[in-house]
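Note that this complex is displayed minus one protein chain, with the remaining chains in position.
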Amino acid sequence: MDALLSIEKVSVSFAQRKRLFGKERVSLRAVDDVSAEIGEGETLALVGESGSGKTTLGHVVAGLRKPSAGRVRLRGAELGAGNRALAGRAIQIVFQDPFSALDPRMPVSDIIAEPLRIQGIGTKNERRARAASLVEEVGLPADALNRYPHEFSGGQRQRIAIARALAPAPELIVADEPLSALDVSIQSQILNLFRDIQKREKLSYLFISHDLGVVEHLADRVAVLYLGRIIELARREDIFAHPAHPYTRALLDSMPSIGKGRRRKRSIKGEMPSPLDPPTACVFHPRCPLAQDICRKVVPRFEPLAARPSHSAACHFKE
Amino acid sequence: MTDLATEGALARPARAVEAAQSVWSLRWRRFRHHRGGMASLVILATLVLFCLFAYPLERYLGLDSNTTDLLSRYDPPSATHWLGTDEGGRDELLRLMYGGQISLLVGLLATVIGGGIGVSLGLLAGYFGGRIDSFLMRLTDGVIALPLLPLLIVLAALDLTKLGFSSEFAHSGAAGFWRIVVIIALVDWTAIARLVRAATLSVKERDYVLAARASGAGALYVMTTHVLPNIVTPIIVAFTLTVGRVILFESVLSFLGFGIVPPTPSWGNMLNNAQELVTTAPALAIYPGLLIFITVIAVNFLGDGMQHAFDPRSERR
Partner (left out) sequence: MVGFVLRRIGQTLVVLLVMSFIIYGLIGLMPGDPIDIMAASMPGVTPEVVAKLKAIYGLDQPLMLRYWRWLMAALQGDLGFSRTHSQPVLEVLTPALWQTCKLMISSFVLSVIAALIFGVVSALRPGGFVDSCVSLFAFAGISVPVFWLALVLILTFAVGLHWLPASGMSNVGEGGFMDQVRHLTLPVLTLMLANTGQFTRYVRAAMIETLRMDFVRTAWAKGAGAWRVVIVHGLRNALIPVVTIMALSFGTLFSGALVTETMFAQQGMGKMIYDSILSNDFNLALSGLLFATLITLLSNLAADLAYGWLDPRIALK
């Protein structure tokens, strides 16, 4: 395949020891058999509630965690211990919390240039020059270079984090809820920054978010995760216009919408179950308005819709 | 927030330095308010200077602090012997000063070496976790659970020739000195190790560490570039408090005859024949111990003051 990044049947399990009940070893499947692809210059949005495994999956793509099963490929090459350097340069990550994403003891120019320093790219002066140009690119003043993180606001820190991610000229950036910790007024600024940078540097994004409104603005395709399993994947327009999975529909319905008429928001029944003890067969069935007997017994396969092959979902009633 | 875009070009270098220093000057200001800490700083500085003056004073008085003169044992204070003489006829004041040099030096060296061991082990345990952590923590707990003084005595009594060292080396003053430093360092690293491990655990999952790892950073890079600089303050406090403990260890070992061996003076071994001193020259029994006491209490207050100054609750992130 020609995809830039392909996630192939990735699963991540954590072993949990439950001593109280004897030597039972229960494993927590944070990510369960997820496959997806991201093309060049494309944004794949990863949507889900907390506990859905989206951050864990993002960490796997960024090389921070080894999958228990499956693999991640960059342009066909499997990412592993052998090509750490390649992955480190080509895939970068921006985190959610701007206040813990920057080392308080390092000046901004060092923070931004750090990926280059780690990879041994360029001389000290070259790195400094790169940091200077990046600082401008993310919309910060030049004198920010000599300052320390605590002198900046949340939005500015996030810009610094983005500049750092851009330093090694990556091809894909994993953005793990980069807007969630920011003030609403700042969010759109940073979102626009993401868009501008994408166009300029021809980047791909794995954009993780629980906010569908943000997703609508940025994503080319959308993947929906529930309890570590991918339950729907489609082009942006299709997800928003014709959601196939009841969970996706419920998410869309619960989106706050200004000016769309005073339609009563439908909330999803119940709470997300604990990943330690997932429901049988279709994991969504306890909360699903369409649940039938088959949903409790047979695991719905994640497959394309007959009507639109580019649109896949895992539901017995997806059509 | 200040409008960064309007800062003048001339203001740039000054503000950069200011930003880097503001954290430490804040701490210094807080430290100054701690009376115990400030007093201790002054006292310790005075003590160090006092000890360093040994050689100049010796020349000035025209004495030799090492030669014994059994005819003038236990002389009362006089113009030449400001504090009198000890059981060997040597000048008491000078021996106090030289003894101080030894005791303080041992304190410093054993702290640095032991602290180095503690920091390394704590970093390894905290960063790598898993079996390395379990093993190191069991080791630490094991050492903590031991009765230290008896163990130190045995270690101090070892015959170095049985370990393969030559006889003259084994009995030299240098060997005696380094033996004390090494054995104290070998038993006193545990407190620092635990502290560093806990601090490492809290830092290693922070996002900036993850960012470095995503770029391919290895363990050594992360530990030296990100973890250590961020855990420096509790380490400084722990090192300071360790100095006090180490000085007490050295003094008690020397007192018992297992530490610094005469004729080299140390505050501890100057009290070797304490029973005799008590009846013949009580003042001589007081001076060395008093100096140890003052030093250690000052060091502890210093550490306490530092702890107040570095209090993370009043510091910005």
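As written, the chains take the letters A and B, and residue 1 is the first residue of each chain.
Convention: contacts are C-beta pairs under 8 Å (C-beta built on N, C-alpha and C of every residue); 3 or more make two chains touch, one makes a residue touch a chain.
For clarity, every value in this text was computed on a predicted model and none was experimentally measured.
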Touching the absent chain when the full complex is considered, from B:Ile153, B:Ala175 or B:Ala219: B:Ile153
Residues of subunit B in contact with the chain not shown: 138, 142, 145-151, 153-155, 157-159, 162-163, 244, 248, 251-252, 255-257, 268, 271, 274-275, 278-279, 282, 285-286, 288-290, 292-293, 296-297, 299-301, 304
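Keep this in mind: only the chains that are shown with their structure count from here on.
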Complex interface listing, subunit A residues touching subunit B: 59, 62-64, 84-85, 87-89, 91-93, 95-97, 99-105, 107, 111, 114-115, 118-119, 140-141, 143-144, 146-148, 150-153, 156, 161, 164, 168
Of subunit B, residues touching subunit A in the complex: 1, 4-5, 7, 12-13, 15-16, 19-20, 206-208, 210-217, 221, 226, 229-230, 316-317
